[in-house]
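One chain of protein is taken out of this complex; the other chains stay put.
Now for chain A:
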Amino acid sequence: MTAVLQARGLGKRYGRRWALRDCTIDIPAGHVVGLVGPNGAGKTTLLKLAGGQLAPTSGSVAVLGGPAGGPAQLAKVGFVAQDTPVYAGLSVADHLRLGARLNRGWDAALARNRIGQLGLDLSHRAGNLSGGQRAQLALTLGLAKRPELLILDEPVASLDPLARREFLQGLMEAVAEHELSVVLSSHLVADLERTCDYLIVLVDSRVRVAGQIENLLATHHRLTGPRRDPGRLPADQHVVSARHTDRQSTFVVRTEAPIHDPAWTVSGLSLEDLVLAYMEKPAAARPLLEVQQ
């Protein structure tokens, strides 16, 4: 497995606050990777570091085998930033020209075709585009530089459901056509489920779980039964989350082996349940009131 993105002890500090701390992560090539986590988990910071937009305070991050942010890396990595910024004063045609001028590997035909398919008017000012059109323009710029890795940071967060679906569909088509690796962050699990085949849950700069979505769904189970202490579960069943009432216990466990204990009612998990189980903090470590920035 070659890694498109590899971070080792990666950290970024703003003033006194660590936005990302001691993050170690491997993202394999050839996947559409969904990066999910609560707000403030460090997703944006991680992706900006990978895109070379930020310099790390500590540790290192490598993209496609080289340190992120180098001139050689810039050409190979596409980056669509949060809220898909475009130049409000420039026209759609100006944006394509910008891409053509600033990228050696620019695929003018791809860019033109995509804009044509989207029905965007070339003379339209980008400032007058709808949110969905703007996102599509930013995606077009990211795709037409023909990157090996495309990083998208919450690209659909501010879009309506229809625009969101069109955007992700466009992304999927491009991935199929050009065989690129994609890392996509979102806090909307439903979007990721449609788009991604690999999932990483990032909480407090730490990778909670990473793996192919198919495998994750196959190896995670919800066990419901009479109240029991988590320590008394078999050793190969890794407890992700545990919930107890007076008489009943509900566990989310990860295990490769089949579950034979007749006391349990075993059910599958949806991807959303799985993600939520990992995002929950261990009961003991959880403060009463949590203040988030």
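Observations on the structure shown:
To be clear about the criterion, contacts are C-beta pairs under 8 Å (C-beta built on N, C-alpha and C of every residue); 3 or more make two chains touch, one makes a residue touch a chain; residues count from 1.
By definition in this document, contacts and distances are computed from a predicted model.
UniProt records the chain missing from this view under the protein name "Transporter", selected from "Threonine/serine exporter", "Autoinducer 2 import system permease protein LsrD", "Murein hydrolase (TIGR00659 family)" or "Transporter". Within the complete assembly, A:N103 is the residue of A:N103, A:T224 or A:T255 that touches the hidden chain. The chain omitted from view is touched by exactly one of A:A3, A:A75 or A:A210, namely A:A75. The hidden chain makes contact, of the residues A:D22, A:D83 or A:E148, with A:D83. Among the residues A:L5, A:L20, A:V33 or A:L54, only A:L54 touches the chain that is left out of the figure.
Remark: the residues of chain A touching the chain excluded from display are 48, 51-55, 71, 74-75, 77-79, 81-83, 85-90, 94, 97-99, 101-105, 138, 141-142, 145.
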